[in-house]
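One structure is given below, encoded as structure tokens.
Every protein chain except one is present and positioned as in the full complex.
Showing chain A:
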Amino acid sequence: METLATRPASMASKLAWAVIAVIGAACLGVITLRRGEPINAIWLVAAAVAVFLIGYRFYGRFIELHVLQMDPGRAPPSILRNDGLDYVPTDKWVVFGHHFAAIAGAGPLVGPVLAAQMGYLPGTLWILFGVVLGGAVQDFMVLGLSVRRDARSLGHMLREELGPFAGVVAMFGLLALMMIVLAVLALVVVKALTHSPWGTFSVACTIPIALLMGIYLRWLRPGRILEVSVIGLVLMLTSIAYGAHIAATPDLASLFDFDAKSLAWLLIGYGFFASVLPVWLLLAPRDYLSTFLKIGTILLLAIAIIFAAPDLQLPAVSRFVDGTGPVFQGQLFPFLFITIACGAVSGWHSIIASGTTPKLLANEGEARMVGYGGMLMEAFVAIMALIAAASLHPGVYFSMNSPSALIGTTVEHAAATISQWGFVVTPDELSRTAHDIGETSILSRAGGAPTLAVGMAQLLHNILPGERMMAFWYHYAILFEALFILTTVDAGTRVGRFMIQEIAGLVHAPLKSTESWIGNVLATSICVGLWGYFLYQGAVDPLGGINTLWPLFGIANQMLAAIALMLATVVTVKLKRERYVWVPGIPALWLVLCTLTAGWEKLSGPISFTNAAQNYTQALQAGKLMAPAKSLAEMQRIVTNNSVDATLTAVFMLLVLTMCGFSIYAIMKAWRSNVPTAHEAPRVALASATAGQRS
């Protein structure tokens, strides 16, 4: 029988790890200590690689051997329940590829870009250490727990280990998180496409392209995914190239020129129709295209960073760590740890690590590579996004990410304000950047996507120069983000619909039936209505929306991560491995602390939703107008929105506290018990399971 017992390491391997450790420490030293002169991005890349290698080899292995006690001689669900479809023992590289494609999304690209307002150092350190000690631990442990429980979902495991009520509470939390995720992602698209005929045209083109692909896959060449994706890619690149012509022709441009409000309505309508149409027609083909494009673009970004090797132009630590930043309000603690969720710790991954992945894993000994390793890869994507943002001119970065309420709507005003902040920039530099990327303005395009797109376009332009190429790359990057955000929006609306039906089914059982047409349309409308409300609120928000919604998203995502880590902590104690309780316990505690502090600051105090609502209410009662509202009706809307956001924040905090209560109760009970009380499936030896299948 194979075991994971430690072999004594050879001298050569000890030496190699010592070298990696020294290189990593040296790179980290350069990043953290060198001041005054710009440092090259390669230092960051090298430091990240060294930290990740060491984390994977030592901490990941420690968790594998001692905390989870993964057992290569134990038959996993893929072998015990092999059905050739969902449960299939699969090659570890294939599982890794699938898992990474499922966890990597827009999150790790957006958060680090927003957090760059505090400089590149705080974000880098949080990503590096957050992932090794928190994010990867969460993904790996949830995967490990699920593999031991017939590949059960997170919700199911919570019900089993923490009690049925905890399961219901988590279900509501998940639905709320889902709605905020969809709203904030859709808002990223709105921000990127506002008054951008070129971008809007090429994004709109993905709909007919997807329909064409869907028909091709259904009737002409069934199931030829790779072939149809190549065709789709060629059509898409053509639409980007043609977009330049649209933007240059005023008559055509006006057809695709929308303000934020209209774009929000278009997206809401799109979300509704896309999620009631048959999946093969629109959703599935777009999903294929966006999956491949996502992986391709991540590779492209890696190549661009390594070959262009840009200097980081943003300061290591900016003065906005004090909480006065224009991109999001709030001090380094806790808001940095809320803003960068995906990439450091992402609660959402616990759903995937307890979804398809545990059904495919052929051996428990491969869980570390897939769970821990997959998350390290995502952290690497986050580091690359941070590099792309930090290699921009700081003036350009702040003009793109600050709301118009602060920097105004003209380049002159924006340049003057941002120069006052200490990042000297001329109006001409801002106009030239806009012109280079084929847009009329770059001001106040918060949300990460456009900033990343400009960063990526500049990097790619450095290695592949050419007339108008920057504009092409910019719109390519925008299209790529919009494409997979929209795919998430309609897939998410479907998932949200099932969740709503499940919750409704708790009250009235027949509502649960997913076959009923009326039930579907009703649940879809509720779902679209929920995220649509927050999207619209973000689109008309005078502070730009992202400013308000991203903290809510971060709090919700970290709340889910805290719940997943609490589950891991409870199970560790239930298995009577109390001495390792700190492994999931410390990151769980840290996230509870971050979400509760951030939640509290958003509930009371100067940057809170409550405070904003009160200020506007007082002004309303006095009959005064308060900027940036332009009418009493707008004032009223600001009051309502802030009250809704405050309520939601309170709900999230209550959820965290409730789950904390359940966890502490379960831990105390398990600690007193003399025998393990976790609900693991019984061990079946791998050898006997495979022998049984062969006979």
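Going forward, a residue touches a chain if its C-beta (ideal position, glycine included) is under 8 Å from a C-beta of that chain, and two chains touch if they have at least 3 such contacts; residues count from 1.
Quick note on the criterion: contacts and distances are computed from a predicted model.
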From "Selenoprotein", "Oligopeptide transport system permease protein OppB", "Leucine-binding protein domain-containing protein" or "Carbohydrate ABC transporter membrane protein 2, CUT1 family", the UniProt protein name for the chain not displayed is "Selenoprotein"
Hey, which of A:F292, A:Y533, A:W600 or A:Y665 is the one touching the hidden chain? A:F292
Among A:Y59, A:F129, A:F333 or A:F498, residue touching the chain not depicted: A:F498
Determine which one of A:R74, A:H349, A:H475 or A:K574 touches the chain that has been left out. A:H349
Looking at the whole complex, which of A:P8, A:G36 or A:G84 touches the chain that is not displayed? A:G84
Chain A residues touching the chain left out here are 82-86, 88, 90-91, 93-94, 96-98, 101-107, 153, 181, 185, 217-218, 222-223, 225-226, 279-280, 283-284, 287-288, 291-292, 295, 342, 346, 348-349, 351-352, 355-356, 360, 488, 491, 494-495, 498-499, 514, 557
